[in-house]
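Right after this comes chain A.
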Amino acid sequence: MLPRLPSHRQASALLAALVAAALLAFATAQAEDWSAVEEAALAEGRLVVYSTTSRTVPAGESFQALTGIQVEVVRLGEQDLIERAFQESRAGVRNVDMIVVEDWPAARELLANTGYFVNYVPPTAAERFAPHHQDPLVLGYINRIFGFNTEKHDEDPFTNVWELTMPQYSGRVMIRDVAITGEHQNAFTEWVRRSDELEAAYTELTGEALQMTEPNAGLEFIKRFLQNDPIIMTSDTRIAEAVGARGQDDPPYGMFYVYSKHRDIPLQDLALADSRAIQPTLGYYYPIVLQLASDARNPNAAKMFMEYLGTLEGFAPWADSPGVYTPNPDQVPFEGDMPLAWWEEQLWGYDLDFAVQNRGIVLDTWFRYAQR
Partner candidate 1 sequence: MRMALRRLRLNFTPQRILAVLFLLVLGYLVVVPLGVMLQETFTVHPMERFQIPGSVTGDFTTAHWERTFVGPNARPFFYRPLINTLIISFGLSALALVIGGLLAWLVVRTNLPFKGLISNAAIIPYIMPSWTLALAWITLFKNQRIGGQPGIFQALTGIATPDWFAYGLFPITITLALHYFPFGFMLIGGAIRNIDAQLEESAELLGASRATILRRVVFPLVLPAIFSTFLLTFSKGLGTFGTPAFLGGPVREFVLSTSLYANLIGQRPGIAYIAAVVMILMGVLVLYMDHKIIGARRSFVTISGKGARAGSVDLGRWRLPVAAGVLLFLFSVIAVPIGALAIDTLMLRPGIYRLENLSLHYWIGEASLAIGLGTGEPGILRNSQLMGALANTLRLALVVALVCGVLGMLIGYTVVRLRGTTVSRLLDQLSFLPYLMPSIALGSIFLALFAVARGPIPSLYGTFWLLAIACIVSYLPYAVKAGINAMMQIGPELEEAAIMSGASWFTRMRRILFPVQKATYFSGMLLPFISVTRELSLLILLVTPATQLATTITLRYTDRGWYPYTNGMVLLLVIIVITTTALSRRIMKTDLAKGLGG
Partner candidate 2 sequence: MPAIELRRVLKRFSGDSVAVRDLDLTIPDGSFTTLLGPSGCGKTTTLRMVAGLEMPTDGTIVIGDRTVFSLEQGRSVPPSKRGLGLVFQSYALWPHLTVRQNIAFGLEVQRVGKAETTTRVEEVAAALQIEAYLERYTSELSGGQQQRVAIARVLVMRPGVLLLDEPLSNLDATLRMDMRAELKRLHHETGATVVYVTHDQLEALTMSTHIALMREGVLQQFAPPLELYAHPANRFAADFLGNPRINLVPGLVDDGAIACGALRVPVAPGTHLDAGRGAPVTVGLRSEELWLEREDGPGRAAARISSVLPTGADWYYRVALGNDAVTVRDDRYTDLREGDDVWLVATPNPLKAFDADGRSCTAAAGREAPSSPVGPTAELAGEGIDGRPVGGGRAAREGATS
């Protein structure tokens, strides 16, 4: 049943067999015969993954150590990945077996709706993930938050996002350039969609009704935010470091940078904390999605790797920092972080259909006011 493996691989082969046996148990729930998938996967022996997150590399390595299946990971930027997978699929090049992709609204439009990639739910995910994490299959969620310098502020200085449009924050808020960050564009569509909540938040903060020149409160926020002289950066890492560096009289504030940078707080001795009070949302969160190439050469190996990524072991490379959450409910949150369920309550995500239709408007509004 197992392919012949070199002798030094005997141990891992044995392990693989054990995992296979264990997984077989879950597979009963599936229409698909999981043991057949496994057998075929081992026969395929390899797979190619395009990934926006570089942690897929260590995950692939541990998967290979476990199963002997070789995982080749190509690390690509969000847009590069979509563009490449799209062009290849269109040309009929069958190189990639599965993708680990961000900016799902765009990816869905170009890759899933075109039929080039399909969703697949492996046994563990089917068993353990809540249904809304299964289609598309989510590897994990990333959250992006507001942060401040703890040397300057003993307590969370934020209460309301509209504060960021007011004089006390003029020239002090850092954000990664929305123009080059697809997920920021998606996130702001939610601010458009939930314009009423945003408007209510304004009234709550100021006691006045929001006077708008833009069609809705979401775009109005973008305009006012940009008119309040924010600092546009190109890297989340630099935002976290700038906000958290010690010894500053007037440190900047971070908006929408990835929470996972807080992992470096002890290593770099940063005075950095995230806001848990800012209303109406603490930031936003978005999924890293797994998709199977519809004409994959190694579909079974890809399925098996997807299964592995749904396990705590497979997710381990992401679990070593805060701000990344597997839908697997067995995961214990990173020290000081909260579980996914908590964040889902506190953060806005975004509506896929609404996002894909409106992010152009968000980008346009951003462009219109971003230029000084």
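By definition in this document, a residue touches a chain if its C-beta (ideal position, glycine included) is under 8 Å from a C-beta of that chain, and two chains touch if they have at least 3 such contacts; residues count from 1.
On the choice of candidates, all candidates are chains of the complex that A comes from, given by their letters.
Fair warning: this is a prediction, and the values are worked out from it, not measured in the lab.
S.K.: Identify which of the numbered candidates 1 or 2 touches chain A in this complex.
M.R.: 1
S.K.: Considering only the defined contacts, which chain A positions touch candidate 1 in the complex?
M.R.: Residues in contact with candidate 1: 48, 53-55, 57-58, 72-80, 82-84, 87-88, 90-93, 95, 106, 109-110, 113, 171, 174, 177, 179-182, 185, 226, 229-235, 237-238, 241-243, 245, 247-252, 261, 264, 267-269, 320, 356-361, 363-364, 367-372.
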